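Right, one structure below, let's go through it.
In this view, the complex is presented without one of its protein chains, the others remaining in place.
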Amino acid sequence: MARRSSSEAVAWLLFSAGGMASALLVPVLLLFFGVVFPLGLLAAPDHTYILAVLRHPLTRVVLFALCVLALMHWAHRFRYTLFDGLQLKRLRTPINLLCYLGAAIGSLWAAIVLFG
Amino acid sequence: MTTSDARLYRPRASRFWWLHRRSYLLFVLRELSSVFVAWFVVYLLLLVTSVHRGSGSYQRFLEWSGLPWVLVLNIVALAFVLLHAITWFNLAPKAIVVRAAGRQVPPRSVAAAHFTAWALASAVVAWIVLGGL
């Protein structure tokens, strides 16, 4: 089977982009919105402010890109975790479908939430 | 040399091979971090939805995020996401090999550039989140 795989190439590039984007942005966002604000260590931004920030086109685009890329990162990494970790490579096609379908649905949800 | 296949002993890989060595376990934990990255996307979209629905809805989201199980989940998620970020930036120099003026840019510089970018991005986001705009 000596044929280069375009789909794996694209999958890996998306995985890499998603890995980079999520590594740069997710820790700080999760730190604040997942830990610091819920614990009350600092006051969460008030509604008017955060709504204004989220309405800004740049914020929408950046967050959308982050969501899509992060989901693509998950799809690729998770399917290989199933192939190797649980030795489910014989279910390769359904697993691929599930992972990328999940990423697509998540991306659609992100588009609706951020731009709808 | 031909060896009759039936006479070869072929050991089977254990289903739990990743528990057999510390380095394998660390590898699997790193890979599982992707699940928590996906969780973050879900959490973010829930947050944004609540903001769009009005200040009451946003308040309810903040309260929900303070529930013990959500908090614990997010603390665990944060640990995994940090594992992802740190291993990612440390491994980036292996994939990104830059040759300039006939010499290779030292891998440590490539890694340092990534960590610097991480610090800067985090600072900018923190500033925005804490009301800087």
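The chains carry the letters A and B, assigned in the order they are written, with residues numbered from 1 in each.
One rule holds in what follows: a contact is a pair of C-beta atoms (placed from the backbone, for glycine too) under 8 Å apart; a residue touches a chain by one contact, two chains touch by 3 or more.
Everything below uses one rule, namely that contacts and distances are computed from a predicted model.
*Asks:* Out of "Potassium-transporting ATPase potassium-binding subunit", "Zn-ribbon domain-containing OB-fold protein", "Fumarate reductase iron-sulfur subunit" or "Cobalt transport protein CbiN", flag the one the UniProt entry gives for the chain missing from this complex.
*Replies:* "Fumarate reductase iron-sulfur subunit"
*Asks:* Can you tell me which of B:Leu29, B:Val70, B:Leu83 or B:Ile96 touches the chain that was removed from the display?
*Replies:* B:Ile96
*Asks:* What does the interface between chain A and the hidden chain look like in terms of residue numbers?
*Replies:* Touch set of chain A with respect to the missing chain: 1-6, 8-13, 16, 80, 83-84, 87, 89.
*Asks:* Need a quick check: the contact residues on chain B for the chain that isn't drawn.
*Replies:* Counting only chain B, the missing chain is touched by 1, 3, 6-11, 13, 17-18, 21, 23-24, 27, 31, 91, 94-97, 99, 102-104.
As a working rule, only the chains that are shown with their structure count from here on.
*Asks:* Chain A to chain B: how many Å between their CA centres?
*Replies:* For chain A versus chain B, the centre distance works out to 11 Å.
*Asks:* Show which residues of chain B lie in contact with chain A when the two form their complex.
*Replies:* 13, 15, 18, 28, 31-32, 34-35, 37-38, 40-45, 47-49, 51-52, 54-55, 58-59, 62, 65-66, 70-71, 74-75, 77-78, 81-82, 84-85, 88-89, 92, 95, 117-118, 121-122, 125-126, 128-131, 133
*Asks:* Provide the residue numbers of chain A that touch chain B in the complex, in ascending order.
*Replies:* Spelled out, the residues of chain A in touch with chain B are 16, 18-20, 22-35, 37-40, 42, 44-45, 47-54, 63, 66-67, 70-71, 73-74, 77-78, 80-81, 85-87, 106, 109-110, 113-114.
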